[in-house]
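Here it is: the structure, laid out below.
With one protein chain held back, the other chains of the complex are shown just where they sit.
Letters A and B name the chains as they come in the text, with residue numbers starting at 1 for each one.
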Amino acid sequence: MLTYIVKRLLVGVPTLLAVLTVVFFFVRIAPGDPAFIILGDQASPQALAAVRHDLGLDQPMLAQYADFMAMVLRGDLGNSLVTHQSVWGEVAKVLPYTIELTLTALAIGTVLGLPLGVLAARRRNEFIDYAARFLSLLGLSFPAFVSAILLLLAFAIELRWFPVISEARANDPMSRLSALALPAVNLGLIMVAYVMRVARSSMLGVLGEDYIRTARSKGVPAGIVVWRHALRNALIPVVTVVGLYLGVLIGNSVLTEIVFNRPGLGKLIVNALNQRDYTMLEGLMVIYAFFIVIANLLTDLTYGMVDPRVKHQ
Amino acid sequence: MTVAPATRETGALARFGTALRRHKMASLGGGIVVLAALSAIFAPWLSPHDPLEQDVLLRLAGPSADFPLGNDSFGRDILSRILWGGRVSLYVSTASVLIAIVLGGAIGILAGYVGGLFDRIVMAAMDVLLSFPTLVMGLLVVAMLGPTVGNLILAITLTAVAPFARIARAPTLTIKERDFIEAGRALGFSNLRIMIVHILPNVIDEILVMASLWLATAIRTEASLSFIGLGVRPPTATWGGMIREGFENILDQPLLAIFPSIAILVVMFGLNMLGDGLRDTSDPRLRHE
Partner (left out) sequence: MSDASGRELALDVRGLTTEFRINGRWYPAVRDVSFALKRNETLALVGESGCGKSITALSIMGLVPKANGRVAAGQVLLDGRNLLALSEQQMEKIRGGAIAMIFQEPMTSLNPVLPIGFQVAEALRYHTDLSESEAKARALELLQHVKIPSAARRITDYPHQFSGGMRQRVMIAIALACNPRVILADEPTTALDVTIQAQVLALLAELKAETGLAMIFITHNLGVVASIADRVAVMYAGDIVELAEVGELFRRPTHPYTEALLASIPRVDRDAGDLKPIPGQVPPITAMPAGCRYADRCPLREPRCTQESPPLSPLADSAEHFARCWVRAGTGGSAA
């Protein structure tokens, strides 16, 4: 198992470097001059040149690239062009909110989605199967911001169960929870739709396999056949889909944070985009690159735990 | 011990009924999609009002005889704007998916045909593209290059190309082995054309399924970007933009957000049903339900 982990880590490194390189070039091909943004267009050419020098924009590309890589590896992501605060500082302020939202959504998605999918597979073509499939198809058809607005409308504005403007105070767990509820439900329900579908189809596939027939021929009770024989095999594609879903989750988080006015990386991204804050954008993309690699690693690790064939490759 | 003769009326009628039942989802979804597309195409004739015509007196008015769905924050007719918004969604989604199919197909076939290092590089590039969720790609492209319809189509196409390239590449590899292994390194346009002719019938099913799902993704992405404010610029009517407006005025007139939401929901639901139904009918394992 250990060699497997090390191998996956090693594969992750070149991927990370590749993505970081893409990030580097992406930010620099954008039209528009960061110097103008900082100083405004009334500035003198000398002032502009000075700022460009500060930002290292007058260096040859390769030197800039080397600097960039060095900074990233040091953990220094530079300062925001707008607020002049350190990028990492800004991110650290909102990171806890994003993490709690993401983890809660993942939890809701898997805890509800898996059993529903398994149930639908076992009761194939009965009412509960049709109902689950219909609802999950419906769930997939709501863009995240649409479902967020509808949730806001129904539960915050009409029913007043939750605050319309969330005021998550870091030291008050109740207010944090109530601010977390609707956004997490929004993200979670969409994820339930994804997970339920793949769990159902994966379980159906597994239930048709020969080794399930062997288990039944041994007289293993039906429930245990599903629980011990089918489930672990069925989980494998589910892990894949959840891994792929993490990317979608980011996009949905951004939208959810906007609708519920919740602090998080999403709002940082949108503000940075609107204000052409290139350093912030670059920093956020670097974080995103790390996130992708870590997510892939975790996915691979989960495979290793579930499927013994993977470890022996 | 005799056995009663098996009656011959396997019934063309019975078989038709089974086929109809199986295709129910696909046809229902398809019907919705076709209706939506038609209403978008004929929006100029179906709209009771000019979508850009403002009337301050009717600001945020509810449904009325003249304006069945009410008015937005500039007094414009919501119904007309929804119909015209559909045109934007239709245009952006079909353009990006069509380009992705053609481009992705070409890339996939080429990579599979040429093979070797070229194949590996191209597929690695596809993998990098695949690691970007569509909305994130949209945000990046629009941020860097500006919020125009063209850039929206570019962003969506960039993420949609990779799956279609994959679909086209797989059968290419198989056929390449089969038909040309004896001919050795057979080059020449006619060979390529033969391959394409062989590949197409095999992948048409998969492409249709993918296409309906990606149309849904495209519409969702365009709407999301418009909602964030990085989509097609106002005053052009877009569903995402209308929902944004509705969000800003949600306490005064929730209907402004609700109606375009229903529009997106219905269209995406139809596309998802179509994609699912197509997938079910083309998967041989599911055929004997």
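In this section, a contact is a pair of C-beta atoms (placed from the backbone, for glycine too) under 8 Å apart; a residue touches a chain by one contact, two chains touch by 3 or more.
Keep in mind the model is a prediction, meaning the values are calculated, not measured.
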| item | value |
| --- | --- |
| Touch criterion as defined above, residue of A:Ala120, A:Ala215, A:Ile250 or A:Leu268 at the omitted chain | A:Ala215 |
| Interface with the undisplayed chain - residues on chain A | 124, 209-211, 213-222, 228-229, 232-233, 306-309, 312 |
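Methods note: only the chains that are shown with their structure count from here on.
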| item | value |
| --- | --- |
| Geometric centre distance via CA averages, chain B-chain A, whole Å | 23 |
| Parts of chain B lying in touch with chain A, wherever the complex brings them together | 128, 131-136, 139-140, 142-146, 216, 220, 223-224, 227-230, 240, 243, 246-247, 250-251, 254, 257-258, 261, 264-265, 268-269, 272-273, 276, 285, 289 |
| Chain A - residues contacting chain B, complex | 18-19, 22, 26-27, 29-31, 125, 137-138, 140-146, 149-150, 152-153, 157, 164, 205, 208, 247-248, 250-252, 254-255, 258-259, 269-270, 273-274, 276, 281, 285, 288, 292 |
